[in-house]
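For this depiction, one protein chain was excluded, whereas all remaining protein chains were kept in their positions.
Letters A and B mark the chains as written, and numbering starts fresh at 1 in each.
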Amino acid sequence: MDKKSYISLNKTSLKFNNSSFELFANLIIKKGEKILLIGPNGSGKSSLIQLISGHITPSKGEVLLKNIHKANKGSKEISELISYMPQSPYLPLHFDVFDFVITGRYSNKNIKTNLSKNDYKLTMQILKKINLFNKWNSKLSHLSGGEKQLALLAHNLIQNKPVQLFDEPTSNLDPFNQSEVMNLILYSSLNKPVTTIVSTHDINFAWKFNRVIMIKNGVIFKDGPPDKIINTKNLSSLYEKEIKVKIINNKHFVLTH
Amino acid sequence: MFKFFTKSFVIQIIFLLSVACSSSINTNAKNEPIPLNPIPPVNTIYKTKPLLIPIQPQSNKEINEFKLIEPKQPKLPTTTTTTTNSKKLEAIAPTSYPLIVSGSNKKNITFKKSPEKIIAFDSAAVEIIYEIGAGDKIVGTHSFINFPKSTNNIEKVGDAFNLNIESVINLEPDLFYIFFEQYINQLENNKIKVLYQKSLNGNFESIPERILMWGEILNKNQEAFNSANLFKTRLNNIKIFFNNYSEGPTVFYDTGSLWTPGHDTLIGQTLDLLKLQNIAKDISGYKQYSKELIIQKDPQIIITSSPEYFVNSSEFKNLTAVKNKRIITINQELLSVAGPRFIEGIEELGMAIYSPIFNKILLSNIDK
Partner (left out) sequence: MSAKTNIKEIIYIKTTRNFISIIFLILLLIFIFILSIFLGPSKINAFEIIKIITFYIFTNKSQFILSTAAHTIILNLRIPRSLLAITTGIILSSSGSAYQAIFKNPLADPYLLGVGTGAGLGAVIGLTIYPSNMPFANIGAALFAFTGGLLAVFLTFNLSNYSKNLNHLSLILAGVAITSILGAFTTLILITQNPEIKPILSWLLGGFSLASWEHFNIVFFSGIPCVILLFSQHNKINILNLDSKQVKSLGINERKTITLLIIASTLSSSIAVSQTGIIGFIGLVAPHISRMAWGTNPKYLIPQASLIGAIILLSSDIIAKTILSPTEIPVGLITAFLGFPFFVHLLRKEGNING
């Protein structure tokens, strides 16, 4: 085991009861890496993320955090390390935005006491950053799909944990919002190194990350920095459709037909 | 571990249910008719005192707000008040058929001869029919009946909630007697002769009329006349007795869980007859009475079948009735059926409260 590794999935495999689908993963993730996870629908992206976060237990193998903790044991130390934004979670629609986002500030330390003024301030700040502040006391049921997603994102960002996992955080957002959100995810905490894993369908963001994992049919297909991995050949083989990568004005663009 | 607990609790529930079922089967066998005798039933736990004597006021407390009306000077006995009964003399002759009887639904039922197979879905009717000696003609009744004992062998065709029409048809009755309307159409559609008469709620004085009616239908006119006459005489004796008194003690009649009868019930009218002042007089029918009002009205006598409830409860222990141990238990069944035994119930209640003065009435009955 590599001493530098932060999260490692050792020969893990995951099999679901009702289908023949099986996910294999043998990964090492270092501290501070920004990883983009891409793959066609049903390839196992969400399951891989949930294996790392500990929400799903592998059928074989183990997932270790910091080489000590098992991810699926769900202890309080693990919850201090990882935040996870699920894809379409149930939202308590009778909560208002502020109350919903501020629940992200709960942690082991303050579960028995109460939230502090600082927590209120932080919530306000993050709502401003994602432009939801003018709706701070609207009920979640009154928000549009995109706004709900922003609130969910804020809920995760406010937790400010060393490992942050996002499952398709930009899927319902308008294009301008998408890049804003991606910047927030990647650059919100400049001081400490945050290990970030994001899954998305928008491959144009790949160059903001320093590692790309391509997953196909439950198997990790390609794994490496975007310059080397993101090319026409790999993408077309991943999606089994023709996808081109072109460079225009020194910027990469992914084109689908 | 969990499975074991689940199983044991399921077994426990089934056990409790079976205990519940079996124990209530046993209680039905207990009820036997209480013979009429001149010796008043003595409640061994709580002594009853003759109550037309003023109650001693409580020591070193305020005077009891609820005054007792002392009896006036005894008047000379007045003449017997006659009840309405124009059929008195004619009833002794045998019935001349065809006989037309009208029911409460204004339908006229014609009898060409005495019915031989009667389904009497009414406790009062059953008791009357047995009283006049025609009990063998009853082939079916409801499951609440328990007097006389021979009714145990009669087929039960229904209970409080429903009537088993098939059983009724199988018995091939020539008369179906019922006290509520619900099944009349269904029965008549199946060609059953139905006589519907509302139950005599709050008007026990017409029980003798009912007895005579059955006597006429079944051609047992002499027996009916004797029974009705006895009822009326005993009733009259009670009325004469109470002519001498203006008011008796206040009373609370508890039929269970503080449910009490109002002025328009059979029991309510009985209490009026006995000059007992029902503290729940203003209600109609049977209702649950408020504890506060019982305490405020402070009845002098409590009639109940669970005396320990009043004695053991902290709120009631200062009631006059509890302190003076005037809690009376009687056989409440007698007063629940508007039949020939009703007068026994009245007499038993009178004896329990007013003995030994009241016993004179019974002795005068025996003379006759």
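By our rule, a residue touches a chain if its C-beta (ideal position, glycine included) is under 8 Å from a C-beta of that chain, and two chains touch if they have at least 3 such contacts.
In this text, all values refer to a predicted model and were calculated from it rather than measured experimentally.
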*Would you list the chains present here that the left-out chain is in contact with?*
A, B
*Among B:Asn153, B:Asn189 or B:Ser314, the residue in touch with the chain that has been omitted*: B:Ser314
*Out of A:Asn26, A:Ser59 or A:Ser107, which touches the unshown chain?*
A:Ser107
*For chain B, enumerate the residues touching the unshown chain of the complex.*
2-3, 5-6, 9-10, 12-13, 16-17, 19-21, 23-24, 27, 61-62, 144, 159-161, 256-259, 280, 282-283, 286-293, 295-298, 305-306, 308-309, 312-315, 318
*Touching residues on chain A - with respect to the absent chain*: 50, 53-55, 74, 76, 79-80, 82-84, 86, 89-92, 94-96, 98-99, 103-104, 106-108, 110-112, 114, 117, 120-121, 124, 136-137, 141-142, 155, 159
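Going forward, only the chains that are shown with their structure count from here on.
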*Report the inter-chain centroid distance for chain A and chain B in whole angstrom, where each centroid is the mean of the CA atoms.*
80
